[in-house]
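Here the complex is missing a single protein chain, while all its other protein chains stay put.
And now, subunit A:
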Amino acid sequence: MELLQFTDKGIWCAAGDFYIDPWKPVQRAVITHAHSDHARWGNQYYLCEQTSIPLLKLRLGADINVQGIPYEESIYFNGVKLSLHPAGHMIGSAQVRVELNGEVWVASGDYKLEADGIALPFEPVRCHTFITESTFGLPIYRWEPQQQLFSRITNWIYENQQAGKTSVITAYSLGKAQRLLFHLRDKVTRLMGHGAITNVNDLLIAQGYPLPTVERITPETPKTAFKNAVIIAPPSADDSAWMRRFNPYSLGVCSGWMQVRGHMRRRNADAGFALSDHADWKGLLEAVAATGATRIYATHGFSSVFARYLSEKGLDAREVSTAYGDEETITNPET
């Protein structure tokens, strides 16, 4: 029997009797990161990287039964050795390494290779079988180095300020928003945010993360406060009545999907920035190569394309279907 199997509940380790990121309730769930398509409600027992605990509780309720372990530390289930390794996707995001009788599998969860300054950077883990995400598994997805991208974002903000417009940026509230805030922290005088953003931000500041404070926007916030401010909102606020109060404003969307013009036009954004917490095509290939794995399972995203490409390069690669998506697609059906 395979060490990890793809079942209708999730990725299952029969020998250790645990599931990785199950999408149906199970007894024991190992969670790669706190996004809702990976960390779902209703499991009896959760195991995650320790810095992920407050985020998991924020998302799933304070009463969940959760245990945290630090990166690189091993824990055993029925003789199956399990450890978590930085995935660089967001705070607490982990790749799950599973080992039994010398055979090693790694399930990547979501990951990116570029160090974003907030999450612990991705570390490749040697294994025989690698289960990799492939959200952006097409060669058209090639991310611009973040320094360059953030300087384009700051320029756009300055131009808006000169034109007397408020800059509204949409970014996924958990992960992307913190990355953005961290990089804007000394570039912007006034940062304001939607409640979904400030909730997470306040929590993380309390945990000691070097994030700037973000003023929460309430119905009482005077309109004059928005002038020259930079406002961070979740993608779901896009086009809503909530947004109208910022007029005149310019809307910038931060998402890997912004790489393609058609997507940007659909969002009615004034500016699109292809900022993603997922690996781009080159990143996926590098990550796969660094594991040394000879067998690859590609899940979510352009999995069939990515698996076919790897097969043509001589790897035993196949596509598996899971219930994971891309956190932005889940909260915003427009993508």
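Observations
Criterion: contacts are C-beta pairs under 8 Å (C-beta built on N, C-alpha and C of every residue); 3 or more make two chains touch, one makes a residue touch a chain; residues count from 1.
We take it that contacts and distances are computed from a predicted model.
A chain of the complex is left out here; the name its UniProt entry carries, from "Malonate decarboxylase acyl carrier protein", "Rod shape-determining protein MreD", "DNA ligase (ATP)" or "Multiple sugar transport system ATP-binding protein", is "DNA ligase (ATP)". Residue A:165 is the one among A:165, A:179 or A:300 that touches the chain missing from this view.
The missing chain, though absent from the display, is touched by one residue of A:190, A:227 or A:266; that residue is A:266. In the complete assembly, the contact with the undisplayed chain comes from A:138, out of A:138, A:197, A:254 or A:317.
The residue touching the chain not shown here, chosen from A:122, A:150 or A:309, is A:309.
Mapped onto subunit A, contacts with the missing chain fall at residues 138-140, 142, 159-160, 162-165, 250, 259-266, 268-272, 302, 305, 308-309, 312, 333-334.
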